[in-house]
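Only one protein chain is missing; all other protein chains are in place.
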Amino acid sequence: MEIMRVVDELVCTRRMPGLQACALRVLENQQGAMSVATDPVGAPPGQWVFTTSGSAARLAMTDATTLTDLTICGIIDNWVPEATVVAGQQSRT
Amino acid sequence: MEIMRVVDELVCTRRMPGLQACALRVLENQQGAMSVATDPVGAPPGQWVFTTSGSAARLAMTDATTLTDLTICGIIDNWVPEATVVAGQQSRT
Amino acid sequence: MEIMRVVDELVCTRRMPGLQACALRVLENQQGAMSVATDPVGAPPGQWVFTTSGSAARLAMTDATTLTDLTICGIIDNWVPEATVVAGQQSRT
Amino acid sequence: MEIMRVVDELVCTRRMPGLQACALRVLENQQGAMSVATDPVGAPPGQWVFTTSGSAARLAMTDATTLTDLTICGIIDNWVPEATVVAGQQSRT
Partner (left out) sequence: MEIMRVVDELVCTRRMPGLQACALRVLENQQGAMSVATDPVGAPPGQWVFTTSGSAARLAMTDATTLTDLTICGIIDNWVPEATVVAGQQSRT
């Protein structure tokens, strides 16, 4: 599972029927890359969450036929990403 | 799901029978890398879309035996990618 | 699906029984990384092709129990990769 | 399977019901990137472990419907990562 931060809701009026009822969130990973995830948890912008991918992302939805490959599974209580990541990278560069 | 921009249609006269009826699009992700996706939505070049991958990509097609691993699931209404990505990367470099 | 160029056949006399009848190709992606794919299309070296991965790669083979995770799905008619990729990367660097 | 080091437990009070009974660990890979994995082995912080991903991650749990895409499969007895990785990278740079 990946650790990501909720950036925003995704505004998308034209989408596949298989995604119609899902809340969609724009997430940013620890390297700054953006993804879109379905959100059955209700995570507000700014929160750090962890996500599951692949077929597990579908199982995490109430309706397991949802057309997702990334789902928010939980909200992380305390996360200090900058310090941790920078420290981890510096010890290797 | 990934956020990508439609670059063009893919012209490909010689392909597997399992892909015969699908519209194929060349997509570019936010780092400039190219992929090919099946398009059941009808997304024109220049639009920002989000895609689902893996087995969910097949479920997103009318015919779930389509030989795809990437399908366009929706068109994003407003996306300002350059500013967002550059800001995200600068805060980490 | 990914866009790749056929580099060569893979010579491999000692392999798993589940791959015995397949033509194997060495492919290079647009960043120069090499992979191996099964080839039901018959793509000659130098051609640009697109590939499907994961469980779709097995469905693309005549025998869907083939031990592959990457299969060539079609030959791209016209592809000018250098210019496109370089342009895409420069606008972000 | 990937080689990773256990950094910490993940504190996460609000999570999906399908993850309720699982121990969660924050892992760091050899490049310093963080992930979250389910841990049926009981690996303490500081240990090097190897993980399985995708649908195999679910099969590795006692309850195969667990919403995970990354599970710790074993603890590596002796691992000297810095030296090995630096040597591997230097020979290519």
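A, B, C and D are the chain letters, set down in written order, and residue numbers restart from 1 in every chain.
The definition used in the following text is that a residue touches a chain if its C-beta (ideal position, glycine included) is under 8 Å from a C-beta of that chain, and two chains touch if they have at least 3 such contacts.
The shown structure was predicted, so the numbers you read here are calculated from the model rather than taken from an experiment.
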{"item": "Displayed chains contacted by the hidden chain, counting the whole assembly", "value": "C, D"}
{"item": "Candidate in contact with the missing chain, chosen from C:Ile3, C:Ala37 or C:Ala60", "value": "C:Ala37"}
{"item": "Touch residues of subunit C, complete complex, unshown partner", "value": "7, 10-16, 18-19, 24, 26, 28, 31-37, 54-55, 57-58, 65, 67-70, 82, 85-86"}
{"item": "Where the missing chain touches subunit D, by residue", "value": "1-3, 30-31, 40-41, 50, 52-57, 59-60, 71, 73-78, 84-85, 88-89, 91-92"}
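Assume only the chains that are shown with their structure count from here on.
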{"item": "Inter-centroid spacing, subunit D versus subunit C (mean Cα positions, whole Å)", "value": "30"}
{"item": "Subunit A residues counted as touching two or more neighbouring chains", "value": "31, 54-55, 57, 85"}
{"item": "Pairwise touch network: line, ring, star, complete, or other", "value": "line"}
